[in-house]
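The other protein chains are all here in position, but one chain of the complex has been omitted.
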Amino acid sequence: RRRGYPEAIYCEGKTAEQVGLIAAEIARHREITTLFTRAGAAHAAAVLAHLPDARYDTTARLLAWPPEPPAPTGRPVVVVAAGTSDLPVAQEAALTARYLGREVELIVDVGVAGLHRILARLDTLRGAGALVVAAGMDGALPSVVGGLVQAPVIALPTSVGYGASFGGIAALLAMLNSCSPGVSVVNIDNGYGAGYLAAQITAPT
Amino acid sequence: RRRGYPEAIYCEGKTAEQVGLIAAEIARHREITTLFTRAGAAHAAAVLAHLPDARYDTTARLLAWPPEPPAPTGRPVVVVAAGTSDLPVAQEAALTARYLGREVELIVDVGVAGLHRILARLDTLRGAGALVVAAGMDGALPSVVGGLVQAPVIALPTSVGYGASFGGIAALLAMLNSCSPGVSVVNIDNGYGAGYLAAQITAPT
Amino acid sequence: RRRGYPEAIYCEGKTAEQVGLIAAEIARHREITTLFTRAGAAHAAAVLAHLPDARYDTTARLLAWPPEPPAPTGRPVVVVAAGTSDLPVAQEAALTARYLGREVELIVDVGVAGLHRILARLDTLRGAGALVVAAGMDGALPSVVGGLVQAPVIALPTSVGYGASFGGIAALLAMLNSCSPGVSVVNIDNGYGAGYLAAQITAPT
Amino acid sequence: RRRGYPEAIYCEGKTAEQVGLIAAEIARHREITTLFTRAGAAHAAAVLAHLPDARYDTTARLLAWPPEPPAPTGRPVVVVAAGTSDLPVAQEAALTARYLGREVELIVDVGVAGLHRILARLDTLRGAGALVVAAGMDGALPSVVGGLVQAPVIALPTSVGYGASFGGIAALLAMLNSCSPGVSVVNIDNGYGAGYLAAQITAPT
Amino acid sequence: RRRGYPEAIYCEGKTAEQVGLIAAEIARHREITTLFTRAGAAHAAAVLAHLPDARYDTTARLLAWPPEPPAPTGRPVVVVAAGTSDLPVAQEAALTARYLGREVELIVDVGVAGLHRILARLDTLRGAGALVVAAGMDGALPSVVGGLVQAPVIALPTSVGYGASFGGIAALLAMLNSCSPGVSVVNIDNGYGAGYLAAQITAPT
Amino acid sequence: RRRGYPEAIYCEGKTAEQVGLIAAEIARHREITTLFTRAGAAHAAAVLAHLPDARYDTTARLLAWPPEPPAPTGRPVVVVAAGTSDLPVAQEAALTARYLGREVELIVDVGVAGLHRILARLDTLRGAGALVVAAGMDGALPSVVGGLVQAPVIALPTSVGYGASFGGIAALLAMLNSCSPGVSVVNIDNGYGAGYLAAQITAPT
Amino acid sequence: RRRGYPEAIYCEGKTAEQVGLIAAEIARHREITTLFTRAGAAHAAAVLAHLPDARYDTTARLLAWPPEPPAPTGRPVVVVAAGTSDLPVAQEAALTARYLGREVELIVDVGVAGLHRILARLDTLRGAGALVVAAGMDGALPSVVGGLVQAPVIALPTSVGYGASFGGIAALLAMLNSCSPGVSVVNIDNGYGAGYLAAQITAPT
Partner (left out) sequence: RRRGYPEAIYCEGKTAEQVGLIAAEIARHREITTLFTRAGAAHAAAVLAHLPDARYDTTARLLAWPPEPPAPTGRPVVVVAAGTSDLPVAQEAALTARYLGREVELIVDVGVAGLHRILARLDTLRGAGALVVAAGMDGALPSVVGGLVQAPVIALPTSVGYGASFGGIAALLAMLNSCSPGVSVVNIDNGYGAGYLAAQITAPT
């Protein structure tokens, strides 16, 4: 267990068997809260064979055991997704923060092309202790949100887009160049990392 | 004169002497409306020696002769600059559109980090027949403006920024990936091209 | 419905089920003109289950409902494709402009390696209120067309090519550097965006 | 004043005169705590003419007025610089956090090629509420520090290096790919942004 | 046989038949020690049909004939893999060095996010005549190891990672910019080249 | 003398003294036809001190000794420059081909934005045994010329342009992707290489 | 028929049906020599259904009709492939030049890592009127060959390689920077273009 937080198993690039062996080990001790991230159907089956009460979220492709997240402590985290295509990555961030012990609210489909939608959620945004803002394509949303709130904004570029989006590079660069102070960036599609950091920032002190 | 519009002389990469020779030629005929773009102090001096009544705008580094622009026709053009550092490029666009015969309004320092500033100018934005939106760094402003207006938006990336702005590439990519339809893009710092296109779109039909 | 224009549903990255749910919703109200873009066979089946009279264009992979486009208003749009491989993207642009209410003419296989073919269509080109010029590989056609017409040219880079075409980057860069004024650029393969913008520019004022 | 924090004036790309005008304005009201960042000698002279008691840090190229930072509140910030060449950027981060109200400790020359140096400072590192870790070249230090502490790490890539460091891109990429969770990244050389975010995270709640 | 070393057949991009023909040729003479690298299941079957006693390592996707490596000479080689995902590439390096005549030790899962793991292996590291250090993502491990040992370090970037790891580019750049002297770099995933070079450096003189 | 052709001394990156020493050596023997390319004023002075009858072309920054080129043999070379800014590079190509023994014609300012200018020169183009076509920005001219002639076209990208021309990369890529067969490409600004190759192709057989 | 040469049909990106329709058209007239390049098994079947005597080369994936090439004229072409993996591309170049009327010799597996192999073929190399040199990975062979012969060298980068070969970019760049004069470059894997150009250069004058 790394530094008091749940263990995380990154399933991509591991076979179902390898992941199953890890799940068996965890099932043996039934002590360590564990997240299996980037878990496809085969990974999920292998985990559920050993930890049948684990919770599998197919949108985020994340398994959590034990299924019940801890009671929330610290300040709330708000996760914002520009479009519905950004939902899997945003959901990975939201569940990670939730299983690390935070209260989490998820806001979807509030891209900058329709400003009224994000402005309608100002109260929720301003209530957060930290925000994760996921966007692909032009990556403009974190700059807009960063100008609306005082809390730190974790910009989460996604690989959503085509052509000159270059698998998330356009969004990543836009976010690194955000003109709003208080914005920092994680790797493309790194929902786990964004949720982890949001939970860290809002942890009870 | 290319297709009824003023002649444009791109001075960068030309010596003051070369530009002076062109100005002398224009002075001889005194017929063709001419813009000298990207003109430094030496270029300006060489032009003014032959066309003393030419107008030199030091911000846009643009000389126009004759100094008086034509009476406006067509629909109005609005040029928006995200920050004051984007002003030279935005001003080149504005003057180009003005000398091609449009009424032009210029709005400066309305970056997305302070949304209230751009929202305060909604009426002006919505009155335009075409808009030029100049921004460097995260290049987010054209997406926001594109969502607020029905007219075409010409996104004008500027080389303003540092680090991962890569001399305007970050802004250029963001603009090419704009989630607002009706947004097209010109080359980095190409204020002349943006103003020319805006004038074309808003020309009387 | 975004600002008076048909609603557009981008199907890529959505499951057939998700698209089917949207089609069902539209079928319920039968009010909103809708385009489903980048729709594969499965997406099309899901839409046609709910909107059996929708029109599916397999070249452009676009579904339109209602199937009949509106009577044309405004000025005509001309869409030019350099090669037959550029046809799907060009067709997406042409249908978009048509369903947004413009008369559209499509010219195919007029690449710059055989200039006589594009020169033979000069009258058509010069009759347009706006042009969309699609090209992959060297992306040279918009520069050539831009020099032949007075109307705005929307350059549409396609991912057609191999090797150093880098999925459309070579064409995109050539177009951003066009020496013809009045040329602006949209994202690689963004036929929808190009057609939308052309319709906007040629809308009745 | 943006959201209760000091005003920041980014001097790069502004003339000494422009910066002097801003300083005069601030001198008139003597109310707003102000940081002038990226200020060269000429900028500094222009500011000091109007605010003679401002403090100028030549390493960070930062001017602060009033010269005395506020009494520290919240949790301490630790700023780490891999090499002495990273000092200017690290110092900009440290002073920014200090003037935003945090206690700040600066650790220099603890690159990963000599691990004992960073390990000797473990207690200081673990006492921080947030850390800024500046590094150029291989950008490896934030990953190492991130594995040693529980607090959030703000990775600050610098343009220090040559050849394949590409002005900080190598460090930026390494940091975005950090295998330690809890690491996020700001723009190359963006000491101001890193210090601002660190102060935000460690603010009293 | 290239310069006294075993012959190496790079199978990727060759059909099973082509590889089988080469194996048949080697089986005819039964003289030349041969490594078949990047060999998939079909390649392996084709080789084993002709050289049934060849050894196939499925992790490294490498076949060796004769199956017994030579008795070790020279100084020992240590191969280090940052994570388990780097194992296939690291194993290719280890087997190559072993079949070229060195004693080889392989250390896995000692990434920089958990420094204690690599520090626990200091004696082994310092006993090597040359080290191969494989890492993907942030590519930080060779810099850390380079600072701990006096022997040459061959940095071996792997394509492990996602997003801004760009298939190993981030790791490659970090390694080229290593602040530890005595570090050189081979191509991404080039386990064979790294193992070959390590064996060359540690050959008996 | 490399293979029967004049010797070429590339001056860029050499000091005036180094170039002077070479000129002195050539002056001693007065036998080898020599071109000094990329020669600035100081280089030229150093050469002329030893070879006072050498010819210095300031546009191409090229010195030739002896000053008289050989009587033309083989087939003629045509060098085409899209714009006047491409003249220095085009002139370097033209002079190189001339001093290697070809008849050379130079055509300037015939960019694709004004097709009539290049079409007016069809006879000259079609009379060439090989053509060099220099262009910066969109690099479209070689594709157009390649479609008009049967002889080989050497595409010569120049660094003329700004923004997304990336110092000639946009032109280089466009040329590599030319849809006209019979087009090959040399390095950006490599007028010497293009002229050399044109002379080689048109040499008497 | 483009300018007296065989017609070429690029099959990649066309369906078997589309290619079959073209073959049917050619079969109707039985007049135009035609090459179908980049033709897979399905394309070949569709062509052979209409032109049963066409010749299909599976290595080059090229179909030629009529199957017999013309009697050779002009000077000979030599095609060199660095490794066997470069053979498909080299073979496409060789067949193209052969069907355009040249005598062609193909030399394979003479990469720069074993210089004696290319030096053993010096007489053949020096007998060529033009050479095509195909290489992937380090792209070094054209520079070496260019220094050994007086005839023009067409450098043909291939996508052979992995990791930092970036699908042929490394070879392409090396070739553009060749230190041997008389080397020009075509697009990655463009065997057709290289063979066409070689035939053009060596055509009878």
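As written, the chain order gives the labels A, B, C, D, E, F and G, with residue 1 at the start of each chain.
Rule of thumb we're sticking to: contacts are C-beta pairs under 8 Å (C-beta built on N, C-alpha and C of every residue); 3 or more make two chains touch, one makes a residue touch a chain.
Everything quoted here is computed from the prediction, not taken from an experiment.
The missing chain, though absent from the view, touches D, E, F, G when the full complex is examined. Listed residues G:137, G:154 or G:194: the one in touch with the omitted chain is G:137. Summary of contacts with the chain left out: across D:95, D:160, D:175 or D:188, the touching residue is D:160. Note on the undisplayed chain: of the listed residues E:20, E:76, E:136 or E:152, the one touching it is E:152.
Mapped onto subunit G, contacts with the missing chain fall at residues 82-83, 111-115, 119, 137-140, 143-144, 146-148, 161, 163-166, 169-171, 173-180. One chain of the complex is left out; on subunit F, the residues touching it are 12-14, 157, 159, 167-169, 172, 187-190. For subunit D, the residues touching the absent chain in the complete assembly are 84-85, 160, 162-165.
Please note the rule applied: only the chains that are shown with their structure count from here on.
Counting hops only between chains that touch, subunit B reaches subunit D in a minimum of 1.
In summary, the pair subunit A and subunit C forms a contact in which the copies contribute largely different residue numbers, shared numbers making up under half of all those used.
Superposing the C-alpha atoms of subunit B onto those of subunit F requires a rotation of 90 degrees, given to the nearest 5. Across C-F and B-C, the chain pair carrying more C-beta contacts is C-F. Averaged C-alpha coordinates give centres for subunit D and subunit E that are 41 Å from one another. Separating the centre of subunit F from that of subunit G, both taken as means of CA atoms, is a distance of 27 Å.
Residue positions 169, 172, 176-177, 187 of subunit D are each in touch with at least two other chains.
Listed by label, the pairs of touching chains are A-B, A-C, A-D, A-E, B-C, B-D, B-F, C-F, C-G, D-E, E-G, F-G.
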